[in-house]
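The complex is shown incomplete by one protein chain, all other protein chains being positioned as in the whole.
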Amino acid sequence: MTEMWVNMGPQHPMTHGLWNLRVRIEGEIIKDVEPEMGYLHRGIEKISEDRHYNEIITLMDRTCYVAGLSWEHLFIVAAEQALHVTPPERAEYIRVMSAELQRIASHLMWYSAFVQDLGLMTPFLYGMRDRDLILDLFQSYTGGRLTYEYMRVGGVRSDLPLGFTQRCRQVVDWLMDRFVEYDQLCLSSTIFHERCDGLGVLLEPEAVAYGVTGPMLRSAGSRRDLRKDRPYSVYDQVQFDVATATTADVTGRYLVRMEEMRQSVRIVRQCLDWLDDHPGPVMADHLPRWLGAPYAPMGNESYLLKRNYPTGVGLSMIEEPHGEAGAYVVNDGGEHPYRVKFRSPVLINIWAAKRYLPGYRVADIPPIMGSVDVCVGECDR
Amino acid sequence: MSNVSLYSVAYTLSSVLLGALAHLFPAPIHGWLISGTVVTALAAVIFAAILLLASMLNTILLIWYERKLLGRFMDRRGAMHVGYAGLLQNFADGLKLFRKDTVRPGQADPLGFWLSPTAYMVTSLVIFGLLPISTGWNGGSLPLTLLLALVIFSFAPLFIFLGAWASNNKYSLIGGMRSAAQMIAYEVPILLAVVAVVVLAGTFDLNTIVLEQRNYWFWAPLFLALIVFLTGMLAEMERIPFDLPEAEAELVEGWNTEYGGMLFAFFMLADYLRALVGSILVVLLFLGGWTLPSYVPAALTSFPLAGIVWFMVKTYLVFGLFVWVRASLPRIRTDQLLRLGWMRMVPLALLSVLLAALVVLSHCLPLIGCVPSMGG
Amino acid sequence: MSATPEESPGREEKPFLWVTRPLATAAKQFVKSLWRPSTVVYPFERLEDPKFRGEVAVASGKPIGVGEIWDNYRGVHALNINTCISCNLCAFSCPDVCIEMVTVPGGDPKHPKKCPQIDYGKCSFCGFCSDACPEGCLSMTTRYELSVHKREEMVYSPARMFEVYKSKLPMNPIRVERPANEDQILLDPPICIGCNACSRDCPTQCITMLDIAKPTAKPGEKLPKRIWKEPVINDSDCVRCGTCISVCPKDCLFWGTRQ
Partner (left out) sequence: MDQEQLSAGLSARFPGKILGVDTFPGTNGRVRFDATVASDLFRSLRDDFHFTHLTMVGATDWIDHREVFYVLWSDADRRYLILSTDLPAESPVIASAVPIWPSANAHEREAWDLVGVKFEGHPDLRRIFMPEGYAYHPLLRSFKIHEPEDLEVKVRSD
């Protein structure tokens, strides 16, 4: 049979966003793929050059719309390094707790979409239903359900409300029970194994060479987790294990993500215990003028000269739900960052599709690409 | 009530209508109108109209039933706003589809493109004329009803492939080829499972098959055949976990990607018609049709139209089984599907034929014991 | 084709199509949701209504927060026109430039009263404006239904936001505290000409012009041409809006910390 190119995207149920996977197939066998990105490019790096540091946080929520707090965290860590600001410890614990809750929410979103790609819609509803509880938690202290705008350079916007830790504990307890249910729907089903075992294999050396990170890399047996290897915030204060698998296939990624959710619950519980015992401020002192709560006009340029703010470069790499995200912030002493550059884990993970997709069947594309956990918002930025 | 049949109802209606009409006309036309030929012809038309109406209403009700049931499996509600508990939602959807433009892609072949939805729909509808719903409530008793129904049932891949090819779309083409491969592969185990039933019943007439189940329903001796038949029917109906031809994750909407508006509605309706036919066949072949076991109190079986009521209850329960499967299983891949069909289902079906033959020869059942009237 | 690991964790040797566990799980959920599924039927039942959240919580055993999680919700703004001091801080802090200060009745002709007008077509509901509001007159409420027929209707005038305020919806109580050692407005005395612009436009009236001694001109030196007054800023009343800095014709006011 002759070969043909099939465009899977930009409007296609498999893509979960706006991107195009061009596939060369022979019969049902994939011969070559060519990802095309850029349909959702909003120029966030360019817009950031025109904004105050704290105003960029509103962009971060929109960069990755399923893991907003993780991306806020990413930018905040880099910006604080560039601006030489140290947040109070309580704020760091709140950030870590938020990032881990966000990781669970993001993985639940992934679980929903991934299993729906396999043709099973029930887990989609279960996952979204349970993710809603985490969004409720977020809403109770950030005020938003999707765009949180919660973290600030030097701390967080507000302290946790009364009774939050109690409710959060209830929610994570409830979620732990649900994780069992998810596994019953997927791992206990032979069809799931028939569909996922041995698909999209990307072994560790190749994964490293192609820059693949996150659950995809850990499913190949690597123990690389920036939370352990290069602890940022207060990750060195909490105990957790790195989830790994050895199969390097779709099932392995499923197992890694499921285990990560359980480990996240563990971290959240430790953070809650700490937060219960250590009340305190959540915002740092000694902030530059434009990082305080109200953003008043600076008046004239001479102000900056009079204050002589230090310049700096900040680099933060954090373990985002999709992989290793990075931010590189150049502060030239002005109100706005001179340059902001983000590393999107999803872009690189998709890019490696050239390596892990050929040889499988057309019907295998949804599970394989689903296991990558594509979020086009952060990929195109 | 047993002497009331669908045809007698249609005939009565026809003669009453024509009798009333005839009074308006002078003698020659009057006499011609009340003549036997005309009344019979109109009765046939009314008969067909009733069948069409009943099958369509049932199909739409089936869609509603699936939506509600699936909703509960997924911890949600399903359709609930249009009409009582959303009963009219599907009519609203149908109205919306009816108002939509049907667009044919420029490069698509017109004849195949327009023909295939219609043919798919019509072939699915024709089967209803053959299926007995209750005593007397059928289109006529042919000696080979079951075989004819199955033959018409297996026309579908032809028209699906025709439509897929004609729409000149890569997704449609892949979907159409998958559909053809899948349906042809699962014809074999289905027919073998039916052979087991026929061996036990000794006839191809659906009426007789149901009557043969008066002592025991065939699912007990033919449990293997039932499993094979259910699996095969899932594949024939293209429902999850065997809905590869329209696997929406990779093939958008499979072979009906290019169809919109009423043509899509035809495909959709025909799919559910086939689902209804499949459920009815399961009830007829394995679950005793409209009969109930003898230990059931007579009050439950003697009210008017009891046969039809029990028949529909059974049909909907069987369809609920399909919905349950849909709510809990993911879709499998083409090669796995074919492997399952050829390497698991065919041997199982052959085994069940053997079992049926053994039951007939020994006149005995594993649990129920020996029954003298067994084996047709 | 890549290597295919044969062994996969979690996989036990089971006959092909062994699917009883997922079927059982789905059936369990079916029984559970027969009485009341988790859905909150939106236009008729509302998330913020404690009654329905309670129903869902009881029926499905879910730990759903009732009511209080809506306290911090960032929805449509409520504006108390009476306490607004026209400080412009909300407009300055808006990242999307969707706030425009428009004149409302109530001010004097020389010093018109201006209140924010928000274009919800651009607003991202980040809450920076209500965080910045020093008087607490601009707050975000729990109203989230914004759909209208025309784009012009997306623009909420101060009067319309005042109606939202009067409807007594729950309002976001978060007030971001100012940093302890916040920058103050400082004066560069030699440049000041005593023009009174800062004092006139200060929304909180915290700037008073105090007379300063007119120095005696040394022989041969010409005194600068100016009014011999200097602004003195009452820090405890100052809301740090920067209006004085923007209106100062000589750029003699600036942000800084008093040593």
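For clarity, chains are labelled A, B and C in written order, and residue numbers in each chain start from 1.
Rule of thumb we're sticking to: a contact is a pair of C-beta atoms (placed from the backbone, for glycine too) under 8 Å apart; a residue touches a chain by one contact, two chains touch by 3 or more.
Quick caveat, the model's predicted, so the values are computed rather than measured.
Engineer: Name every displayed chain that the left-out chain is in contact with.
Structural biologist: Within the full complex, the chain left out of view touches A.
Engineer: Which listed residue (A:Glu3, A:Asp50 or A:Asp177) would be found touching the missing chain in the intact complex?
Structural biologist: A:Asp50
Engineer: Looking at A:Leu202, A:Val238 or A:Leu347, which makes contact with the chain not pictured?
Structural biologist: A:Leu347
Engineer: Could you tell me which of A:Met4, A:Ile29, A:Val208 or A:Val242 touches the chain that is not displayed?
Structural biologist: Checking each option in A:Met4, A:Ile29, A:Val208 or A:Val242, the one touching the absent chain turns out to be A:Val208.
Engineer: Across the whole complex, list the residues on chain A that are touched by the chain not included here.
Structural biologist: Chain A touches the missing chain through residues 37-38, 41, 43, 45-47, 50, 81, 208-212, 224, 229-230, 232, 313, 315, 317, 324, 326, 328, 330, 338-339, 341, 343, 347-348, 351-352, 380-381.
We adopt the following convention: only the chains that are shown with their structure count from here on.
Engineer: Looking at A-C and A-B, which pair shares more C-beta contacts?
Structural biologist: When A-B is set beside A-C, the one with more contacts is A-C.
Engineer: Hey, how far is the Cα centre of chain B from the one of chain C, in Å?
Structural biologist: 60
Engineer: Find the geometric centre of each of chain A and chain C from their Cα atoms only, then give the gap between the two centres in Å, rounded to an integer.
Structural biologist: 26
Engineer: How many Å are there between the centre of chain A and the centre of chain B, using C-alpha atoms for each centre?
Structural biologist: Whole-Å distance between the two chain centres: 48.
Engineer: Among the residues of chain A, which ones contact at least 2 other chains?
Structural biologist: 122, 126, 129, 185-186, 189, 191, 194
Engineer: Specify, in ascending order, the residues of chain B that touch 2 or more different other chains.
Structural biologist: Residues 73-76, 327-329 of chain B each touch two or more of the other chains.
Engineer: Would you mind writing out the residues of chain C in touch with chain B in their complex?
Structural biologist: Residue list for chain C touching chain B: 16-17, 19, 22-23, 25-27, 29-30, 32-34, 37-39, 41, 60.
Engineer: Going by the contact rule set out above, which residues of chain C touch chain A in the complex?
Structural biologist: Against chain A, chain C makes touches at 1-11, 14-19, 21-22, 24-26, 29, 38, 61-65, 68-74, 89, 92-93, 95-96, 124-128, 131-132, 134, 140, 172, 174, 176-183, 239-242, 245-246, 248, 251, 253-256.
Engineer: Within the complex, which stretch of chain A touches chain C?
Structural biologist: 51-52, 54-55, 57-58, 122, 126, 129, 133, 136-137, 139-144, 147, 149, 157-158, 161, 163, 167, 170-171, 173-174, 181, 183-191, 193-194, 197-198, 201-203, 245-249, 251-252, 255, 283-287, 289, 292-300, 302-303, 306-307, 356, 358-360
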